[in-house]
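A single protein chain has been omitted from the complex, and every remaining protein chain is retained in its original position.
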Amino acid sequence: MWEVIKSVLAAFLGVQREQQRLKDFEKGNPVAFIVTGIVLAAVLVGLIALVAVLAAG
Amino acid sequence: MVRNETDERQVGVKRTVWRSVAALAGMFAFAFALVPLYDVFCKVTGINGKVDTTAQALVHEDVDESRTVTVQFITRSGSGLPWRMEAETRQVRLHPGQTSEVYFTFVNQSDAVSWGRAVPSVSPSTATRHVRKASCFCFEEQQLQAGERLELPLVFQLDRDLPPEVGTVTLVYTLYPIEGRSEPLQADVQTKQGEEA
Amino acid sequence: MRTLLVWLAGVLALVGSSQVALARGWNMPVGVSSLSGEIYGLHMTIFWICVVIGVVVFGAMFYSLFRYRHSKGAKSANFHENTTVEIIWTAIPLLILIGMAVPATATLQKIYDPSDADLDVMVTGQQWRWRYEYLGEDVSFNSNLATPRAQINGEEERGEHYLLEVDDPLVLPINRKVRFLFTSDDVMHAWWVPDLAVKQDSIPGFVNENWVRIEEPGIYRGQCAELCGVDHGFMPIVVHAVEEEEFDSWLAERKEAAAEEAMGVDREWGMDELMERGEGVFGSICASCHQAEGQGAPPAFPALAGNQQLIEDADWHIDTVLNGVSGTAMPAFRNTLNPVELASVITYTRNAWGNETGDVIQPSDIAEQLEE
Partner (left out) sequence: MAPKVPPQPILEQSSTAAEAGHGHAHHAPPKGILRWLLTTNHKEIGSLYLIFSLTMFFIGGIFALVVRLELFQPGLQFVRPEFFNQMTTMHGLIMVFGAIMPAFTGLANWMIPLQIGAPDMALPRLNNFSFWLLPVAFGLLLSTLLMPGGGPNFGWTFYAPLSTVYAPPSTTFFILSLHIAGISSILGAINIIATILNMRAPGMRLMDMPLFVWTWLITSFLLIAVMPVLAGVVTMMLMDINFGTNFFNAAGGGDPVLFQHLFWFFGHPEVYIMILPAFGIVSAIIPTFARKRLFGYASMVYATAAIAILSFLVWGHHMFAVGMPLVGQLFFMYATMLIAVPTGVKVFNWVATMFRGSISFEPPMLFALAFVVQFTIGGFSGLMLAIAPADFQYHDTYFVVAHFHYVLVPGALFAILAGAYYWLPKWTGHYPNLRLSQWHFWLSVIGVNLTFFPMHFSGLAGMPRRIPDYALQFADFNLASSVGSFIFGFSQLLFVAVIVLCVRGGQKAPARAWGDYTDDLEWSVPSPAPLHTFETPPTFHRPAH
């Protein structure tokens, strides 16, 4: 699981080693990556919202 | 071999198309769902002063006498309704937590019955969530007979959580006609009279 | 090779133009309000950050284009990824962005300050003019474009403040916090004066809020900044910022004038004076839609000249002007014109351009109808 999260996070930043990417695409389950991606996107939204609320005081 | 592959492709294409169509239908429905969602969102955040148009229970909390807030009332007329609308009181000063009652006068200056609606708005928008209205003429559509004069109350309080930097709250009511209801159904008139009685 | 020189010249021109951009008239004004200078500072900071990033990125790009020309026999290398470099050029922009977000947030918080103001002004957008009401002071007026149509059509020489001049400017005191409440009678408008760094949409049925504390007396000009129909380009804003005492006496004067005007309602008015007054009101309020000769612009704006319903039914005419017609561009004028103006403009439209009804509508009749 942690591997999947790490890969998706790397994708968010747009950096990924070629070997790691090949590994992901060979054995990784695409559904796991998509779900993790959506969850992390939601986390990102929450994070931005949190920062905004904190900044607004 | 080639045959099989094309068949497989056809199955795949069909599956993709159905999924896409389902997504489309979902997004179209979502667009309409955004309308009520937006209202909920507005209520929670108080965007552009859009306010709750249902009665809220007044809360009997301790009046915060350490601060006084000015509440202004402004009335405006949209086009197409021969009514005069005025706030009896232009502004009041009160403490958060205190309940206040002000009256608004409505006069139908034409010789025909008509329906109108006062659309409320609050400024600053940060105060919107903290205005609690127990009774307001803006909750429902109003009907006035030819030449009728009506005084309607607004009962409200500001809650104690009103942000401390807010010193003035402005309540604006814009009066609009209700299209296609200039000739009311008899039943409507009776219900209304029933309510008043 | 020549290609590259032209490109380089382009980059130099860009840097050069950024210098020019500091000159007044090419850049955002520093402004005269307590916050406008801060907003200008923010703007310039981001601008220079962008210039620096641009120089680095475009520099690297043009260097590569120049240095690794195929025509000079360059052989291409064979690398196509480098995780370290990629992490660095993701992280650095992120840091720069955070650096930008901090001051931007601070300024935004200052803009969103709902604390009490010394003066409340309600600003209403209407096709195509602004209306100002000094809340609690009984002073309100319309502010129309003052540039003559002849200048717009090129029949007259254009003045210095072409399209940025009004008949009745908004007068505000300096050094006092002025709170604006924005709303609209019809479509969306946006009230914008660059020197005050205030731009806010005015939305029908809702109020928006903003504020300003002007620090220097002067005349500041702006325009409507939201497409609002045919004359969107012709509803300017002029603000006269004056010393506090001057403002107080101006306000007292306006109150007195309003009271005097109200007194005039009761007397009997003659046809000629109503026609004269009415022509002026028609020109500034009605002519933008119904046109100078009452010929209208159908289908949106009906003709008034020779309009049978108008000629035959005075009550309908008065009702239309007072209450407007919902679902059209015809607003209710009951609250925005006074009884004298209403009576005179109705009398004028009933007797001008061949509408010879001979009707004289008295201000007192209108006042009575309004106060019923």
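Should a chain be cited, it is by its letter among A, B and C, assigned in written order, with residues numbered from 1 in that chain.
Criterion: a contact is a pair of C-beta atoms (placed from the backbone, for glycine too) under 8 Å apart; a residue touches a chain by one contact, two chains touch by 3 or more.
Being a predicted model, the structure only gives us computed values, none of them experimental.
Considering the complete complex, the chain that is not shown touches A, B, C.
Touch with the chain that is not drawn comes from one residue among C:Ser34, C:Asn307, C:Ser326 or C:Thr357, which is C:Ser326. Among C:Trp192, C:Trp250 or C:Trp353, only C:Trp192 touches the chain that is left out of the view. Checked against the full complex, the candidates C:Phe47, C:Trp250 or C:Trp353 give a single residue touching the omitted chain, namely C:Phe47. Contact between subunit B and the unshown chain involves residues 2, 5, 9, 12-13, 16-17, 20-21, 23-25, 27-28, 30-32, 34-35, 38, 42, 45-50, 53, 78, 117, 119, 125-126, 174, 176-180. Residues 3, 7, 10, 17, 21, 25-29, 38-39, 42-43, 46-47, 50, 53-54, 57-58, 60-61, 64-65, 68-71, 74-81, 85-86, 89-90, 93-94, 97, 100-101, 104-105, 107-109, 111-112, 151-154, 158, 160-164, 182, 186-188, 190, 192, 194, 197-201, 203-206, 208-209, 221-234, 297, 299-300, 326-329 are the ones on subunit C that touch the missing chain.
Summarising the interface, subunit A meets the missing chain with residues 11-16, 18, 21, 25, 41, 45, 48-49, 51-53, 55-56.
The rule we apply is simple: only the chains that are shown with their structure count from here on.
Per-chain CA centroids place subunit B at a distance of 28 Å from subunit C. Remark: subunit A and subunit B have CA centroids separated by 40 Å (rounded to whole angstrom). Contact with two or more other chains is made by residues 112 of subunit C. Looking at subunit A, no residue sits in touch with two or more other chains. The residues of subunit B lying in touch with subunit C in their complex are 48-50, 70, 72, 74, 76-82, 84, 90-91, 107, 109-110, 119, 121-127, 147, 163, 165-168, 170, 172, 174, 176-177, 179. Residues 112-117, 120, 122, 124, 135-136, 179, 181, 183, 185, 203-209, 319, 322-328, 330-332, 334-335, 369-372 of subunit C are the ones touching subunit B in the complex.
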